[in-house]
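The complex is shown incomplete by one protein chain, all other protein chains being positioned as in the whole.
Then we have chain A:
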Amino acid sequence: MSVRLTAGAIQDLITDSEVTNPVLQCLKMRQVANTSGPTRYRLMMSDGRHSYSSFLLATQLNHLPENNLLEPNCVCKVKKTTTNTLQDGRRVLVVIDMEILQSGEEAGGKIGDPTPFAADGKSSPPQSLVSSTSFSSSPAVPGPSYRNNSGYGGGSAGKQIGKVSPQCGMETSPMKASPMKTSPFESSPMKTSPFKASPMKTSPFKASPMKTSPYKASPSKTSPYKASPMKTPPYKASPSKTSPYKASPMKDNSSPAGSSTKVIPIASLNPYQSKWTIRARVTNKSNIRNWSNSRGEGKLFSFEIVDESGEIKITAFNKEVDKFYSLVEQGKVYYITKGTLKVANKQYNSLNNDYEMTLHANTSIVPCDDGQDIPAVHCDFIPIAELENKDNNDIVDVIGVCKSAEDVSRITTKSSKEVSKRALHLIDTTGKVVTATLWGEEAEKFDGSGQPVVAIKGARLSDFGGRSLSASFSSTVMINPDIPQAFLLRGWFDKVGFKLNSQSLTETRSAGGNTRINWKSLSDIKDEQLGHREKADYFSCIATVVYTRKENCLYKACPSDNCNKKVIDQQNGFFRCEKCNREFPNFKYRLLLSANLADFGDNQWVTCFQETAEVLLGHSAETLGQLRDTDEAAFDEVFQRANFTAHIFKNRVKLETYNDETRVKVTVLEVQPIDHREYSRRLLSNIRQLAG
């Protein structure tokens, strides 16, 4: 069963011509060691006509060779590739998606007679570039091991034409004079010890964590198949992940020679590359902080910088503080070179970068005059509606219009410090509102008049009241910032936003202690068996009073504060309270009203205590007590008036047992007048919802 290879595909791929899903044979594969991060596999692929050895397997496909699916001589359909061009013009093809069509065994051997493809178009292989041990020998030679050929990939050659022995052991071949032609990697390692672990410091190969590292494929230049771990592991599957994948990554790797004019993006900074220059604007500068602990004492200051690609935090200690503190100013742009990169300490660093920088004695910071294209601030704003999906304590950037702001208030913290705080309500185009809290001076200075656009960078998300934001010490609050999102928001708000009756993520007032009012109808009490569970159920409803029991609605209670127990009339002018164990010459009248409420669905007997009864009847207990004794007619009138009035009732319902009898008891906790507009809106929305 022969599978046809797509002849000419290699040429097409390298010259960037269109070729869809070419079928290629993998002639050789080799593992390239990586100091940190996953192994990379380098492949030599053939289309029957040409072979090309600068193919790299994207790490997500590493399972193919690891599970022996991808093996020498197997035939594959290459579904997705991306090309990287090295500084000297050579191209490396990264295979991002590939399907194995035939195993090596099934294929039987090398298909066709491919000649190594030279980038310059020549298809005949100039014989062994550098050293004879390369597999640049004639076809007859029985499979020289796929030696690494230092010249490999030097744009030409050394492609092995001969039979490939399956062993891909690229041992260290005695590749000496490696044709480090143009590679910037002519750094010493090559010269001194050919295949040692070349500490390619200057190689642009960034360690894998650098998600944003531009893919650089040059390892081949230096020592292609070095078994020795290159500190800077060559192949990163960056193309798939990141944007800074630049077609000519080399460009960014400007300064191998220490050239200070070429600038690299902040996003590509990593600990494995030490010669770089960046140009960025200072967005945030902290004060000098002194510390002293068991190990000694010192001082530090930190600042954050931003450029078009991203941002990073920089810290300076001790001597560098003296050197740079006065030089670095917020808002200005500087060229910075020679800082130490290390993995960011997320506890103190909330920026969107895996690394942070420390200044040292050799660092140089030079002011730059031309900083126009550097953005003033780099924020990834999260729409307010999506804050609900974020985790508590996440650091986010938010922008919104300050719909309303509360007054500044002073509170005392647990550590007995007095601090000012102010809550703002921010709304954005998602229509959702969230409460953001400002502290200290910012809270005091804030002016919410005119509904300004407020952007907070590095705000902490909390689950207080559902979801709310807090501007922490490291957050930056910007009022009406000069960024496009702010203008967009302003325009939106003025046209549409101000009218929105929006939904707040932060429920500042909670009816019943929870976030939402539980609207039910009286028929739901039976239908849903409210109150039948262990805990009482709370709900609100709109209902009309249809009957109030005026007999026994009043009782004489103990006059002492907080004691509402019914007193016993001792008939001698004194009233005894059992709870207080005292006698009083007086009492206070209290209401305990039994009423029947009704709505479209059902009736329900409820009990109203003093407060709610007074609202319902419109008179205090005392007055009613007086009235009862003096004017019967007026007393009756009060109850008549209350009849057929409708209100919003907030109730508590529970199944209670009294002398072997269980009954559902409903108590009214709060009586509110009906807000017809709000009720209408709710009904309309229910109708629409039910209509589907």
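Convention: contacts are C-beta pairs under 8 Å (C-beta built on N, C-alpha and C of every residue); 3 or more make two chains touch, one makes a residue touch a chain; residues count from 1.
The definition used in the following text is that contacts and distances are computed from a predicted model.
The listed options are "Propionyl-CoA carboxylase alpha chain, mitochondrial", "Glutathione S-transferase omega", "AP complex subunit beta" or "Replication protein A 14 kDa subunit", and the UniProt record of the chain not shown names that protein "Replication protein A 14 kDa subunit". Contact residues of chain A toward the unshown chain are 676-677, 680-681, 684, 687, 691.
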